[in-house]
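Complex shown without one protein chain; remaining protein chains in place.
Take a look at chain A:
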Amino acid sequence: MFKIYVVEDDRQLAGLLENYLQRFGYATCTAANFERIKEEFEREAPHLVLLDVNLPKFDGYYWCRQIRNLSTCPIIFISAREGKMDQVMALENGADDYITKPFDYDIVLAKIRSQLRRTYGDYAAAGGDRAVQLEGLKLDKDRLYLSLGDRKVELSLTEVKMLEELMRRGEEVVSRDRLLEKIWDDQVFVDDNTLNVYVTRVRKKLAALGIEEALQTVRGQGYRLVPRWEEAR
């Protein structure tokens, strides 16, 4: 399991990040003493560091340099400043990447994953990463297919994004707006109709696995995936 060291003086932010990262299968530790970051780093030996620029005592750039004396582990800066010069400074001081506040969880995760892949190789991607599971239904995000038992069906990238969100939520209702956000793609801007089309497609794919009526429409709210397929088997 990968360990991530979060150096952020805003407790709320640090706590939220920790929670989220733990949900995705990462171990975390947060900085407690902002005068002893280097020692904490040595003691905890994390695989990756999330480092805020504005810290009490010394700034993030200083700690980055300090850590770099000890290790080449990936360091990702977090900062409210998005000027080009700030980013250049961060990279010049030894960081590997840069995230600006406010940020989305997706971005943090994606960048962390990318750095870990590059440094530690493909094999050790953290658990909740490549595949999403719900009661035996398995979604492989990298290879784009959905399987139940020994039946398998291929999916398009958009269908994968939709199913990922629905499966992650378990039986919770996922709003139309959230689904629209998830499937929104740089190349194709989605509208209401498109969403309907994709819901139909996903239903067809589920049917191909023998799953009927699992993807329910909740009027006025959105959609929900009800994991009732064990019986269908």
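Note that contacts are C-beta pairs under 8 Å (C-beta built on N, C-alpha and C of every residue); 3 or more make two chains touch, one makes a residue touch a chain; residues count from 1.
By our rule, contacts and distances are computed from a predicted model.
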Chain left out of the displayed complex - its UniProt protein name, from "ABC transporter permease subunit", "histidine kinase", "Putative ABC transport system ATP-binding protein" or "Thiazole synthase": "histidine kinase"
Listed residues A:K3, A:R65, A:R117 or A:R178, member touching the removed chain: A:R178
Hidden partner chain, touching residue among A:N33, A:N69 or A:Q187: A:Q187
Residues from chain A at the interface with the omitted partner, ascending: 10, 12-13, 16-17, 20, 54, 80-84, 101-105, 172-175, 177-178, 180-181, 184-187, 189, 191-192, 222
